[in-house]
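Only one protein chain is missing from this complex, and each of the others stays in its spot.
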């Protein structure tokens, strides 16, 4: 498995495993431990979390499995996020979903994450969403303190537009190392808004969430999805892939921005699909055939 | 009253008084003088003008009052603007409303403003609107000359988008110290277009015009306005404010960008409402409840 070097200290595996739905998988800690070990064997060493996943439960579930085999910690990279406050039985004081990027909340959230994971550091912390009420000076203070204390090695963002990346970066004493974005054959927002270009400009590799477009291709319930599915099927044949999933991953992996797709599945065979896609090669023209079928018109 | 330091030389009061509608108030110069003195007593020391306000009449009306008590000049900051040419009986050669940011017009406009005010400097001059026909090198020359002559202490812009701020700034020998923007619980354009973030990135505090959303909340004639009004009423109770106006000001004042609301009223009790809002505290969640009620959907 290829890796992507995000900084001197931190490299991610090209395919990242995402724990967004961990709670829904209903695994016990042995089953989860096995999933983790199988990922690691495939070279998928980076695990993506957030404080809020599974109604604030996924980090702790992961931590319980990890406690079974603490030696695994040093073989993996843990990414987590903070900054969203969800309505939740655990937080009755949250009347609405909102954001909190105050210094106090960021630090407390990381401390909770560390306790849940049973580890003394996370490899990378992301601000989960751009916050219209952000005080970037506070974020910078929180990051500096967390780095100084060794609780977080590197920092990034998620779903940030270019202007938001620039604004936050202008306050930080360290570079942002990634921006986790929704990108797929059905989701071009960050091509259109210049976010992928801004990542290239800043020499940072984006992580890609929902890389399979949330299943919309499989159901093919729109004209667009049908069109894209047909093109994926054609190219699957041409390159000898096993499934159109592989082609969708390959489409992301082929891009020069060094996108890191996040596989969000608890089924090891689905994880394997992503890992296999790393070996596929897509020609420039194949990449554009998919792009154009999704656009619905020729490029100008 | 808090102040906001815009530069070494210039600080504004956190609440600014706006003279946009001065002519409509129908005050004589003693009445206006009294309004000005009452503002100053409350700590509202910054007065916002433009050459064109009141069909090119407001600066002179203000100047007439000021001439009654010239000692007040040094206790206040005068902001004015230029760059728009309005159709007006005074300027029959203006066939259409248009912009003029030529060196000649900027300098002449400031000289007119100084004569109207009866003062030898304005604290801050703003380019009123982004001008698609701008020659930024000419603006830079005008600014440099006005600064050198002591006629203008600092320079800013109004209604400029991020790209327009960057473009003009790249030509100037001094920093832009503010961007006067329409921002309110009903007007999120500059959240959406990144202008507020650009101000934060550049460490400049925006002025907020139409901070009460032009009365649309009071009439509550749309579903959105009704929704926002209801939330404002709730929060008014929670924080013990006297009116939803105060809450609307507090919503702006709470923001980390250090927004400076412009009160555009000739009624001193309305000005007092804004001044009182400075003492209110809005929690992050209260800020978001207003934001979300105006958005009409949850944050993602």
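In this document, chain identifiers A and B correspond to the written order of the chains, with residue numbering beginning at 1 in each.
Convention: a contact is a pair of C-beta atoms (placed from the backbone, for glycine too) under 8 Å apart; a residue touches a chain by one contact, two chains touch by 3 or more.
This one's a predicted model, so the numbers in the text were calculated from it and none came from an experiment.
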Check: Which is it among B:129, B:224 or B:270 that touches the chain not included here?
Finding: B:129
Item checked: Candidates A:118, A:175 or A:194 - the one touching the absent chain -> A:194
Next item on the list: Using the touch definition up top, pick the residue from A:74, A:148, A:173 or A:285 that touches the left-out chain.
Entry: A:285
Check: Touching the left-out chain: which of B:167, B:220 or B:295?
Finding: B:167
Item checked: Sole residue of B:29, B:67 or B:94 that reaches the chain not shown, by the stated touch rule -> B:94
Note to self: Even though one chain is hidden, which residues of chain B still touch it in the full complex?
What the structure shows: 85, 94-100, 102, 129, 132-138, 159, 161, 163-164, 166-167, 170
Next item on the list: Against the chain that's been left off, what residues of chain A make contact? List them.
Entry: 162, 191, 194, 196-198, 200-201, 254-256, 284-285, 287-289, 291-292, 298-300
